[in-house]
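Data first, discussion second: the structure below is written as structure tokens.
Omission of a single protein chain aside, the complex is shown with its protein chains in their original locations.
Now for subunit A:
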Amino acid sequence: MINWFYLHLRAIRHALHRLVSQPVGTLLSALVVGIALSLPGGGYLLLDNLGSLARGVSGTPEISLFLDMNAGAAEVAAIEQRLKGESELASYRFVPRDEGLRQLEAAGLGDVLGGLKANPLPDAFVLAPRREDPALFERMAERMRSWPKVAHVQLDSAWVERLHALLGLGRSAVLMLAGLLGFALVVVTFNTIRLQILTQRQEIAVSRLLGATDPFIRRPFYWFGGLQGALGGLVALGTMALGIEALAAPVARLAETYGAVFALSGPEPEASLAIVAFAAFLGWLGAAISVRRHLAGT
């Protein structure tokens, strides 16, 4: 156990030594990996920020339930009873036809309405669903349309749907980008390790002759790949931070012109950790494949 620990420590030292002994190569690789990863990372941040921006500007999306003009108090009560049974509802509010009228008048539409003899508005319920999920909205609306005395169900969610579609598209794009550039990272590490194995043929051959096991020979390469990936992950985080720094002021000004208060936010600590860990994993993977491929015959 102690020996195992010692051997890993040695492998880490070995890998660090290789990283430090070629500072230019190490820096270049870290930059390539980092900039490549900052693209999907930045995309993810952008989507994250857009999502929260949309929530902040619009308030909670709603569903409006308009009743038949001739719905009586008992029927209103029956509908309320059904609403109480809806588990996906966060809250609902009854808007009697008189209040609806007052709201319209308050909104400056009194002149138009004043010409009418009777109040043209029906009673209504305004519902706030628990989750902001367009599919859920659609399902609820569909169900409520079939309720008695419900004349019309209006989704306040056309824009939500569009935004979600856009965000979903963005997420797919970011995922694809991450997959592609992650693959590139694996390839880059694969090649770095291949070159290292070539230049260290002699050391590897002599070590084997002196009784080195396969894990002993392979470990430093694994660590090298992992450390190089992690370094690239850190560069990616740095690049993203710089990007946010540069965009923060213009975005705040833009938000102001829409009367919104909004600040770009960087990745959460968990997300940062995940990016570095992911990069380290990809580096390790590239190294592992390369080692399997290039050390087999030695």
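FYI, a contact is a pair of C-beta atoms (placed from the backbone, for glycine too) under 8 Å apart; a residue touches a chain by one contact, two chains touch by 3 or more; residues count from 1.
Just so it is clear, contacts and distances are computed from a predicted model.
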Listed names "Recombination protein RecR", "1,2-phenylacetyl-CoA epoxidase subunit PaaC", "Elongation factor 4" or "Cell division ATP-binding protein FtsE", with the criterion being the UniProt name of the chain not displayed: "Cell division ATP-binding protein FtsE"
Residue in contact with the excluded chain [from A:Asn3, A:Ser87, A:Ser146 or A:Thr257]: A:Asn3
Contact set of subunit A toward the excluded chain (per top definition): 3, 6-7, 10, 202-203, 205-214, 216
